[in-house]
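Omission of a single protein chain aside, the complex is shown with its protein chains in their original locations.
Chain nomenclature is as follows: A and B, assigned in order of appearance, with residue numbering initiated at 1 for each chain independently.
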Amino acid sequence: MRRSTRVKKYIQTSGEVSDFSKLPLHKKFSIPDLLYVGYGLLIVFLVLVSYVLGAFNLLPNDPQQINMDMLMAPPGTGGHLLGTDFMGRDIQSRLILGIQAYFLPGLLAIFISLSIGIVLGVLAGYRGGYAETVITYFTNLVDSFPRLVLILLVIAAFKPDIYYIMMVMGITGVPAVANAIAGKIRVLAQKNFIEAAIALGLRTRVIILKHILWYNCRALLIIQATLGMGEAILLETSLSYLGFGVQEPTPSWGNMVQSGANYFMQGNFWPSTAPALAILFTILGFNLLGDGLNNMLEGKRSR
Amino acid sequence: MKSIPLRILAITLLKELGLASLLLLGVSFVVFVILYAAPGDPFSVLLEGQLPSEQALAGIRAAMGAQQSWYGQYFSWLHNVLGGNFGTSLHSGLPVAGELVKVSLNTLYLTLGSMLVTLCIAVPIALYSSMRGHAVAISWPLTMLGYVFSALPVFWLGYIAIYVSVHGFDFFPLSSSGASDGNGWLYTLVPVLVLGLGSGTISEVIRYLREEMSRVMAEDYIRTERAKGASVWRHAFKEGLLLPVSEIIAAKIPFILGGAVIVEQIFNWPGMGRMAWQAAQDRDFPVIMGIALVAAIFVRVGSLIQRIVYTAVNPQGARD
Partner (left out) sequence: MKQISIIVVLALSVLGFVAGESQAADLKKTTRPNGGTLSYGEYGRPATLDPITSNEMISMRLSELIFNGLVGISERQEIVPELAQRWEASKDGRTYTFFLRKDVTWHPKPGEEAKPFTANDVVFTYNIMMNPKTITPLKVRYEFIEKAEMLDEYTVQFTLKRPVLNALAKFSFKIIPRHGPSNPLYLTREDNFVQHPIGTGPYMLKNVTADREIVLVANEKYFKGRPHIDQFTAKPFADQNILTQALTFNAIDMIVLVNPRSIAEIQGDKRFILQPYNALSYSFFGYNLRNPLLADKRVRQAFGYAVNRQEMLDAFFNGQGTIISGPFAPGSWAYNLDVQPMPFNTQKATDLLREAGFKPGADGIMQKDGKKLELTLMVPIEKESEAVKRVVLAFQNYLKNIGVSVKVEFKEWQAWKENVFADHSFDIIFASWVFDDSADISSLFHSAEIGPWKNNFGSYSNPEVDALIVESKLTLDHEKRRTINRKLHALLADEAPYTFLWTLTNYSAYHKKLQHVAIHPYKFFSYADDWYIPVAAQK
C-alpha cells in the first residue's frame, strides 16, 4: 500500500468504510466522543449566537463607546461585566462582536481550501499522470513557505485586510485537503472500488461526486472545516501581535489580546486574559468537535 | 528487511533533491513577484528620516545599479545565488549569506528544541491514550492539557512565561541577559518551551500519532502476532511511531518557523524570524529572498529526512 508522505492533519488517507453503522448506538459512540462533540457543538452554537447578536447589534453595551474615565476597569465595574479595555470600551460586547471578524473570512478560508483542494485532489487521484505531477509540485510548493512569512509579505504588498489574510490562509490549506482526497481515492482504487463502479456503468461525475466525495470523504471535509476556523483565529492573533491583524476600531479577539497584553507586565492581566480565554475555549471546542466527529464518522475507536 | 537497500535510498535521495531544487526555484520566484508588487521602493527606505525626492531616488538607483526590468532583476539575482552570492543587505550592507548562516543556526536551535518539547509531551500522551484498556480518567486530562496549550496565542503565552519567570523564579529568560554566570543557556530553554507548547502543533501531533498507533495496533498482522503471544513492539514502533513522527515533523516545519517569528521578537532571539520581520518592513529584498530560500530549504530537508526514514523502514513501499 502506498502511503501519502505528507501529514494531512489527522485525517486518515487509508481510512476504510467499515460495517460500523450496523453497531448498536451505545457501542457506536464512546462517552468521551459524545462529550467532545457535545462541547464542540455548544461552542459552535455560542459562536453562531454571538454572530447573530453582533450582526443585529444586540449587545449589552455599545462596543465602540469610548470612556476615557474608565480605562482598563476590572470586571464588574460600572455595568461592564468583563471590565473595559485600553480605551474604556466594554470588553464583553467587544468579545461578542469580535466573532464577526472571523466568521465570514474564516468561512472564506475554509471554502477556498476545500473547493480548490477537492478539485486538485480529485484530479490528482482520479486522473493521475501528468496532472498528478503538476498538482504534487504545486502542493509541495505551497507547503514550502512558512505560512506566517508568506502572509506578512502579501499583506505588506496589498493591505492588512482580514479577507486577504484568509485568502492566503485558504490557499495554504489547499495541499492538506488535496493530498488527503488524492490519498483516499488511491486507497479506493486499490480496493477496485472505482473499477467496480465503472463496470457498473456509473458515470464519472456520479462516481466522483456521490461515491467518492459524499460517501468516502465527507467526514474528512467536515473535520477540515472545523479545524480551519480554529486556525483562522490563532493566525489572526499572531498577526495582531505584529500589528497586521484586524485593525481598530473593529474588534477581533486577536487585536484585543494584543492591545491588552501591552499592559500585562504592569499587572493589568484582565484585558488580555478575557479574549485569550475566549480563544482558548473556542479553539478547544473546534478541535474536540473535529476529534469527536472523526471518531464517530470514521469509526475509529481510539479510546 | 535485513539491511537498508542503498540503491533505493540513493534513488529516493536523487528524486527528492531534484524536486527540492525545482521547489526552491518556485519559492524564490513567487516571493520575488510578491515583493515586486509591494508598494514602497526599497531604496526610498534608505533615505528614511527624510522624504525622498525623485531625484535622490534616481541617484540611489544609479549608485546601486538597479535599473533593470523585473525579470532582469530576478535572473541576475538567480545567477548570483547559483554562484553562491546572496548579495548584500540593502540596509546594513552586510553579506546576506553570512548573516543567514548566523541567524538560521539560531532559528534551527529554537525550532528543533521546540519540536523536541512538542514530541516529549505529545508522544507519551498519544501512546498512552491509544493503548487499549487504559483508564480514560488519566489519558483524558493529559490530552486536554495538550489541547489547551495548542489553543493559546503564542505571544500571550510568551508574556506569561516572562512574567512568571521574573516574578516567580527571579530570573530573566533572555538569552543575552544571563550569559555572564555560565548558565546563560538555561535561559534559552524558556523560549524553546514556549514555542514547543504554544506553536499550536501539540494537539495535531497527539491526534495524528494516536490515529496511526491505533490503526497499526488494529492491523491483522498485529492481532495475529498478539494472539500468538509474540512481541509486536518492533513493528508497532516502526509503523506506528517512527513513520508518523517523521511525517508530522516534516509537515510542521513551516508552521513552527511561523511561530518562531513571534517568539523571537518576544525573547529577543537573534534568529531568522526576527530578521524576516525587520527585512519585510525595510523592503530589504536580498535578505527577504535569502530567508525565504533558507526557510524552504529547512522544509525540504525535513521532507528529505522523512523520505529516508520511510525508505529505510519500508523499502517495498518506496519502490512502488
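Going forward, a residue touches a chain if its C-beta (ideal position, glycine included) is under 8 Å from a C-beta of that chain, and two chains touch if they have at least 3 such contacts.
Bear in mind the structure is a predicted one, so any value in this text is a computation, not a measurement.
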Just one of A:32, A:106 or A:160 touches the chain that is missing; which is it?
A:160
Touching the absent chain in the whole complex: find that residue among A:140, A:259 or A:294.
A:259
Residues from subunit A at the interface with the omitted partner, ascending:
66, 68, 71, 86-87, 155-156, 159-160, 241-244, 247-249, 259, 261-266
Considering the whole complex rather than only what is displayed, give the residues of subunit B touching the chain that is not shown.
38-40, 44-54, 56, 59-60, 63-64, 88-94, 102, 106, 159, 162, 166, 172, 174-177, 264-268, 270, 274, 277, 281-283
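One rule holds for everything that comes next: only the chains that are shown with their structure count from here on.
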What is the distance in Å between the mean C-alpha positions of subunit A and subunit B?
21
Interface with subunit B, subunit A side, in the complex: residues 1-3, 5-7, 9-10, 12, 14, 31-32, 137, 140-141, 143-149, 152-154, 156-157, 230-231, 234, 237-238, 241-242, 254, 257-258, 261, 264-265, 272, 276, 279-284, 287-288, 291, 300-303
Enumerate the contact residues on subunit B facing subunit A in the complex.
19, 22-24, 26-27, 30-31, 34-35, 37-39, 129-130, 136, 139-140, 147-148, 150-156, 159-160, 162-163, 200, 203-204, 207-208, 210-211, 214-215, 243-244, 247-248, 250-252, 254-255, 257-259, 261-262, 265, 273, 276-277, 280-281, 288, 291-292, 295-296, 299-300, 303, 306-307, 310, 317, 320
